Structures are given as structure tokens and as C-alpha cells.
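First, the structure itself, so that you have it in front of you.
The other protein chains are all here in position, but one chain of the complex has been omitted.
Let's look at chain A:
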Amino acid sequence: MLKNWIKIFLYQLKNNKFFTALNVLGLSLGIAGLVFAILYWNDEQSYNAWNPNKEKVFYTVTNLGEGNIWGSSSAALAPKLPTAVPEIESFCYTNGWYDNGIFKYKEKKQLVEKVMSAQQNFFSFFPFTILRGNAATALQNDGMAVSESVAKQFFGTEDPVNKQVFYKKKYYTVKCVYKIEGRSSYEPAVIVNDVETYLKENQDKWGNFSYSLLLKLKNPADADIARQKIDKLYFDYRTVPSAKESGMTPQEYEKKYESAHVILEPLKSLRLHSVVEDAPEGRGNLQFLTIMVVLSLLILILSIVNYINLATAGAIKRAKEVGVRKILGAGKANIIRQFVFETVITTLFAILLSLVIVELSLPYYNDFLYKELVIYGGQFYLQLILIFIVVVIAAGIFPAVYVSNFETLKVLKGNFGRSKSGIWLRNAMLILQFAIASFFIVGSYIVYQQVDYMATKDLGFSGSQVIDITYNNSYDREDENSEKITLQKFYSIKDRLSKIKGIKEVSAGTFAFGGGSINTSGFIYKDIFVQPQNMAVDFNMLEMMKIKITQGRGLSEKFASDTIESALLNETAVRMIKEKDPIGKTIEWNDKKLKVVGVVADFHNKGLNQDIPPMIFFHFKTVPWMIYNVHNIFATVDPKELETTLPEIEKYWVSEIDPDYPFSYDFVDKRFARTYESYAKQRNLFSLLNLVVITIALFGLFALASYSIQRRMKEIAIRKTLGAETQTLLKELSKQYIVFCVIGFVIALFPAYMLLDKWLDNFAFRISISPIPFIVGFIVLMLLTLIVVLSKAFQATRVNVLKYLKYE
């Protein structure tokens, strides 16, 4: 029997090469999309999954009110926790982010990224596989733990344990080598224990939230109790004293300035569900992941629908075969088995083809996601089998049952080719396809519009001819003249850079365009609390970036006070303090009285997905320690001289400023563009998927129109005999598809609007959805439909009438 089935299958394959190819291709594109989504999904879900403590370990997030939610905690909690919160089994502070620096071992000198500083018990929170040495004692004193790759990089085949490595002004002793199996929210390349020193220095500073705190609870169910107890610690030690200082009761104070509240996030769900992005390896993009999975499911549905449509339409051609089989004794079940068998083979083909597609395009996909996904893993193969089963059931069973229900006699008598059975379902599915295609066309257009809006929006500054040089600002805080030395160093760099041919102007500020300022201090003005970004600048900074001053004046060397107490606020800050005439007003900022001399027009220094924050500007000399926060030096370059200017800067930089770090620069506008890079990528992805969806949908439409027109050939012949002209026939034949197209489009309208509107909510600066994407989408869809249907219909009207009039 199997042999017979295969023979017939191969015969059909040979005789319907084109449609079979379309079918397999459509299905494999659908499956490939899902495979991509699954690979991404598996990778994101695997974060911390290996960690046996994933349920017990909690990441501490602190909510300081006013939208200040940080993945960091105060060091002052440390001495209190053991007694005040007995639910905690142990805790571990880390510096919360990765540092980087030059490592020296013998003659070898290399930059190492992802250096983390953690307390001694870090390995009991993240029990990485220990290859050498002892993890428990690795982080004592000047001990250092290195990952396998760093060990290889520096020591090759030598045993790294007890080797001395120089890093940031002192020697560390390598105590253990570890290997991280699986993805983790913490994947340091090197771990040291410097944080301990800072914790001691800060152990009574309740207002300093600079360290990341991991908690291991005795019982994860007590997380809420532990959270409340930590909240209480903050209340008792932070809110109460501050209230006393400002002469209020704690309750009054709390009403005005929120107390710190803690959120405990289990490691298990940290990667995708954290409220902050502050874990060292960041947060997974849950929204994007969901979009990927949903879109790929839509595409798979589309291709399954296609398959069903083609299979049922094609089955009519095979009605006679089914009739004969039935007369010869095949039962319904047997017929079903035969047709499901064919789907199984087709699906196997499709899956193999989809794996080929995935394998070939995986590098691009990885590039796109910044990941290193591979087709591998027991879980993945299980999922693949599951996809196989689902596709076979969804795509195979229905057409098989449909075919098996053919009435033997009707079929054998002929005239079955014009049967109307199953047509409503095919039409419904066609409408569904139109709806999905409409959604994609409209959606990708809107995404395109938003990204275009971001790319062309007036950002409030001009960065097209300004380069941003990464400045590894090193300083020695222990030197009492450190601030002066650091400032002096900056001025000498500025001087030297200005002399390079092609550089017009050089300046700096404690912020980057696209990254904002990392430094922020709150101040209270007439009872209103504002938390502006601190923007220390050089005199010419704002002018050089063409940032406008709307009131008062900018900072200038001409005024002695401008290096002592003058400050500017941006428009947002002025709005927030509700001061109509801010010029000349005094602000009490960090024990300093700053006098407002001007208002700066709002400009974007963070991504367009965020509102413009309040900002306060002052000169480096006004707040001397701010010079430490200069990490970018800006220079206006003459585009004509660029080819000689850039190598010269690099030469100077590498030889005199920073021989150890790689020279890195970018144009300011390009750097800013990175803030919406991920959305630009989403746009590209959406466009690509759009192409896939339209292709599959047009395949389906083409095939279905072919079958349907085939079915109507006799009718066409009769009409032609009766004198119908080609034009009339074309109208007649394409009418229904136009109706389906319109219905499908209308169905997609509302979901497309809703979902895209939600997506646009990601952006503080967004377009509003106009009718244009819908109109364009509709026209495009209609045009494509007409092209496909009319070409097919035109072909039909050309055929010889006699063939269909006579023999039926």
C-alpha cells in the first residue's frame, strides 16, 4: 500500500511541479520564521536557567519615586540586613556593572572587558563551573577569578592559579578559573573584590545608591516579607533622618518625597521581566521577542492556510482517483491515511528546506540580534518535532477528511470538477490571508514612518560635522590636586587637538549625545523637587553643537562668575520648577548656590523613546569634581579635510593620550542614531517579513485563482460562446477576489491600528497614525491582487472554447 501511495504521490509531484514547489516553499518559509523565533526564544529563556539558585536568589531594585527606578541599593543596608531581615540566608554586593581596563601579565598587556567587582560569596550565588583553584576563597583580599577565555588569553597552557596580574594600579593574584555554562545575567570575564572597600566607605551613606545587591532567601515564598523589612530599613534610616533635617514629620516628608521602596526580582525571571535594564548582561527585549514569536506564528498560519487551500483545491483533480479507490474497497480511514501520508512527506521536505534556510541566514540573524545562536540542543529538536506534528495535523487532516468525503458515484460520473464543496472554506481562508497580508503591509509602513520620523527629527543640536572621541578619563582621586590635574589634562588635549589641521573647534561636556548624562542630582526649588541631569560643560560646548539659548545668555569666559556660580536650565527644568522668569534666580544644588543666567532650548541627548529630562548646565570649574565625568570629547571637523584629519587625531591619541585603549570615535549624529538602531532593525525585520508574507499570500492567491478559474473554464467557455468580451470576462473573474481583498483588509484594519498604536507608545516622540499607511496598504494589496488574478484570468479567456464546451 505504501508503495502505491508513494507512486501516486510522485506522479502528482511530477505533474504539479509548480504548485508543489510553491506549497513546499511557502510552508518552509513559514516554518523557518518560527524556527528563527524559537531559537531567539530558547536563548532568552535559557538565561539563568542553569543556575540552581534561580528561585532563591533575588536581584534588588530600588524605586526612589519620580520614575527613578534603579537596579542598585545603598551600601548602608549591609550591616543591618543579617539582624533586621532574618529571611535572608546571605547577600552579595557587586558594583552592578562591568568595568574594563588594561591587564598586564609579564610582557603581555591587553584590554579586558567585563571586569566585575563582587563580594567574596559571589560564587555561591552564581556557581559557575570551577576549572582550577578554589572558588570559596578566590575573592579574598587581592584575589581574582578569571574566566576560561581570559585565562587562555593571558596564560595559554600555564596554570593561572597564583599568577600575579596587574590591573588598575595594583597586583591581583589569580585564585580560580571558572567557566560559565549557559547564559547568565552575570557573565563577567574577570571578578575582583574591590567593591568591599567601597562598601565599607559607604556603610552609613543611606542616600548613595551605587551598588547592586543580590539576596539569597531561605525560602523564596518570604520574598514579600523580606521586601517589607528592607523598605522599613530605608524608612527608618533614610526617610526619618531626612525628615528631621527639613523639619517635617516623616509622614509629611514621605508624602512630598517618596521613600525608597524595594522590588525583589527572582533570578529566574530577571532576564525578561526585570523592571530595569541594569543587570550586567542587560534585559532581554520581551516586547521584541513577543513580536517575533507572534509574527512568525502568523506567517506559519498563513502558509498552513495556503497548504490547505491548495490541497483541497487540488484534491478535486484527484476525485476520480478517490472514487476508484473507494469502489475497490478503500475505507474512509484509509483515504485519510493516504492523504495525511502525503502531507507528512511534504512537511518533512518543508522542514528540511526550512532548516537549510535558517542555517544559511543564521549569521545575518545573529548579527541582527547581537547574539550567537546555533541550531542545536535537545530542546530545539523536540520543538521541531512538535512543529512537525502541529503542521501535519493542521495542514493534513482537514484536506484528507475533505477528500475522503467525496461521494463515489458523483465523482465517477464526472462533472465533479465544478463541485462547489469546500469553496466557502477556501474563500474564508483566502480572506484570512488577505487580512494577514494587509496587517503586514500597513504595519511595516507605520514602523517605517516612525523610524523615518526619528531619523529626520530636529534633535535640537547639530551633530553632522562633529566627531565624538571616546575619552578614557583616568585620574587618581587620592591626589589632592586631582581635580585640577584632570582639568588641566583636558585643556591640554583640547589645545593640542585644536592645532590639528581640519579641526575647527574642540569642546566637552559630561554627557554624550545618545547616552545622556550619567550624573544627576536632585534640588528643591520653592518646594518643588526636580532631578535634573548634571551637564558640566566647557564654555563653547552649547554654541558648538548649535544648541539654542532661549532666554538670558550662555556661559562665557568674559564673566568671572561663570566659573563660580552661573548655571543654565533647560526648558523642561524651567517648566518643572514653574518659574516664569528664571533668570537671576538662585538654586540650591548640592550645598551650592547656583545662579540661573540663561535657559537652554530643549534638545535630545537620550533616545527618542524617552522624554527630554530636566537639565542643569554649568562650567567645569563651577563644580570641579564634574571633570571626572568627561568621557567624550567633541570636535568639529572640516569634511573636506577628513581624510587627513582623522588619522592625525588617531596618531596623536594613541601615542600621547591613551596608548592602551583602542582609539574610538564616531560622528555625533551617527552615535545618536544608535539610540533607535534596534527600532531601525525592527523596521528592517518587519519589511523582510512583509516580503515573505506577501510572497506566500500571492503564491496562495495565484494557486487558488488558478484552481478556481480552472473550475470555471466551462462557464467561461459558455459566456464566450454567448458573446462575452474579454474585458467583461476579466471583470467577472476578478470580481470575487476584489471583494475578498476588501473584506480581508477591513478585518485587518482595527488590529493593525491597535497593535501599531501600542508599539508607537514605546516612543515619547512618536508619529500619530495617519490614514496614509492604510490607503497605501490597500492600494498595494489591491494592485498585487489584480495583477495576479487578471494575469490568470486573461490566460483563461485566451483558451480554446471548444475544449470545454464539448467533453464534460
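Rule of thumb we're sticking to: a contact is a pair of C-beta atoms (placed from the backbone, for glycine too) under 8 Å apart; a residue touches a chain by one contact, two chains touch by 3 or more; residues count from 1.
Throughout what follows, contacts and distances are computed from a predicted model.
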Going by UniProt, what is the name of the one chain that was not included in the view, given "Cytochrome c oxidase subunit 1", "PAP2 superfamily protein", "ABC transporter ATP-binding protein" or "Glutathione S-transferase"?
"ABC transporter ATP-binding protein"
In the complete assembly, which of A:183, A:283, A:719 or A:792 touches the absent chain?
A:719
To test your reading of the contact rule: which positions on chain A touch the chain that is missing from view?
418, 420, 714-715, 717-726, 728, 801-802, 805-806, 808
